[in-house]
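Pasting a structure below so you can have a look.
Showing chain A:
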Amino acid sequence: MIALPPTFDANLAIDIALLVMLVVLAGAIVRTRSLLAAIILFSIYSLISAVWFVIMDAPDVAFTEAVVGAGISTIVLLGAILLTRGETERPDWRRLIAPALVCITVGGILIYAATGLPALGDASSPANAYIGRAYLEAAPKDIGLPNTVTAVLASYRGFDTFGETAVIFAAGVGVALMLGFGPRASLAPPPVVTGDHHVVLRVAAKLLIPLIALFALYVQFHGDLGAGGGFQAGVIMAAAIILHALVFGLRETVSAVPPRVARSVASLGVLVYAGVGVACMINGGAFLDYDYLFPPEVEKQIPGWLLGDSEHAHHWGQHFGIMLIELGVLLTVAATMVTIFYGFAGRTIDDARREAKP
Partner candidate 1 sequence: MISFEALHAAPLALTAHAPVLMVVGPLIAACAAALAPTARTSWMISVTGSIFAAWMALALLGEVARRGAVDYYIGGFAPPLGIAFHIDGLSVFMALLISSAGVMASLYSGHSLSAEVRAEKHTLVQAGFLLCQSGLLGLVSTGDAFNAFVFLEVSSIGTYALIAIGEKRDRRALPAAFNYLIMGTIGATFYVVGVGFLLAATGTLNMADMGARLATLGDSSVVQAGFAFVVVGLGIKAAMFPLHGWLPGAYSYAPSLISIFLAATATKAAIYLMARFVFDVFPDGAAFGQGFIAWVLAPLAATAAIVCSLQAVFEKEIRRMLAFSSVAQVGFILMGLSLATVAGASAGLFYLGAHALLKMTLFMALGGLAISMGARRLDELAGVARDAPWSATAFAIGAASLAGVPLTLGFLAKWRLIEAALQAGQIWIVAVLATASLLTLLYVGRMLEAIFFRAAPAGAPRAREAPVGVLAPLWILAGLNLWFGIDASLPEKLANAGALALLGGTP
Partner candidate 2 sequence: MNTGELLIFLALVVPLFAAAAIYAVGRMPDVRETLTIVACIVLSVITISIFMRVGAGDPPEWTVAQPLAGLEIAFRLEPLGALFALMASLLWGVNSLFSIGYMRGKREANQTRFYMCFALAMFAVMGIAMAANLFTLFIFYEVLTFSTYPLVTHAGDARARKAGRMYLTILVGASLVLFLPGIIGVQIVAGSTVFTPEGLLPGRVDDVTGSVLLLLLVFGAAKAALMPLHGWLPGAMVAPAPVSAMLHAVAVVKAGVFVVLKVSAYIFGADLISTLPAATWLLWVAAGTIIIASVIAMTKDDLKARLAWSTVGQLAYIVSAALLPLGAGLVAGGLHMLVHAFAKITLFMCAGAIYVATGASKVSEMRGLGRSMPIVFSCFLVGALCVVGLPPFAGMWSKFLLITAAFGTKEWITAAAMIVSSLLGLLYLAPVALRALLQPVGDGSPRAFIRPGGAPGPVVAAVMMTAAACVALFLLADAVVAYLEPMTGSVR
């Protein structure tokens, strides 16, 4: 057995290993000419990033990276390469000089800046000593949620989350505009298949899909306590629907969740979020000030057992407000992901060729 030196720091070794893997992956992504390989490598890159975020004590970010970066983006990208060639040409090296110079410059500036950054977890760094500390002290009083990250994202900086929901909605609008109205050859009745080879897949999927949906709801409601929330839950919910489409065919899924409904739900989610804000405003508070979500006389009527936590009884507005806006986020994210998936999956390579003709 090899004796480890006494100064060996296991965390440091893991850090270095992960970072080396990230660099190697990035190099491989740049070098590979196969788009499929690039997508898979991207997915791995996201997963390793997620691990890295966990090590840095940011489980919420890690969760999002895992479901969005490694999960749904991979599916969307795979859908996209079905419509194109699977490989890229090797670019002329002269055209790489400028981007390489930009990358080197940016990297240099980043390294230069890093020399002045405070150490990770330094409690006296400006970010931690100033606003981080303020959040940790104020959140229990103001919001009354165990998960301060959720308190910050959904309440203190709830307006950012509102804007991000709008960004998701905008992306859905964009994809629907570009791809949502094309021809749909694949919606023609599927060819009759004799001898079903996918029985195992179907049975497993039938079992899995409700479970995935249930997990999405768990993630949704668990956001108050730990890592989770509308974004992640929305993506997981969308994954359930996409899985359905992959296994049972797009036609089945489209008849269950028509594209128009998906688009409507996406905008409905933003409306729910905005509606909460406006309701607070009508009751005399500022926009998204959940303390005013209920008029005082209504708030008194809410029974204390409802959330099983009478200690924070005066935070009904915050609790319900956050729950409602997370619902809005869930709706928009899930519906937008499904819309984007429909946009890509709804067409074949023949459609794309036909459209490309002037």
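We take it that contacts are C-beta pairs under 8 Å (C-beta built on N, C-alpha and C of every residue); 3 or more make two chains touch, one makes a residue touch a chain; residues count from 1.
Picked so that all candidates are chains of the complex that A comes from, given by their letters.
Predicted model only: the values in this text are computed from it and were never measured.
For chain A, the touching candidate in this complex, among 1 or 2, is 1. Of all residues in chain A, only 109-110, 112-113, 115-118, 125-132, 134-135, 138, 142, 155-160, 163-164, 166-167, 169-171, 173-178, 180-181, 263-264, 266-268, 270-271, 274, 277-278, 281, 285-292, 356, 358 touch candidate 1 in the complex they form.
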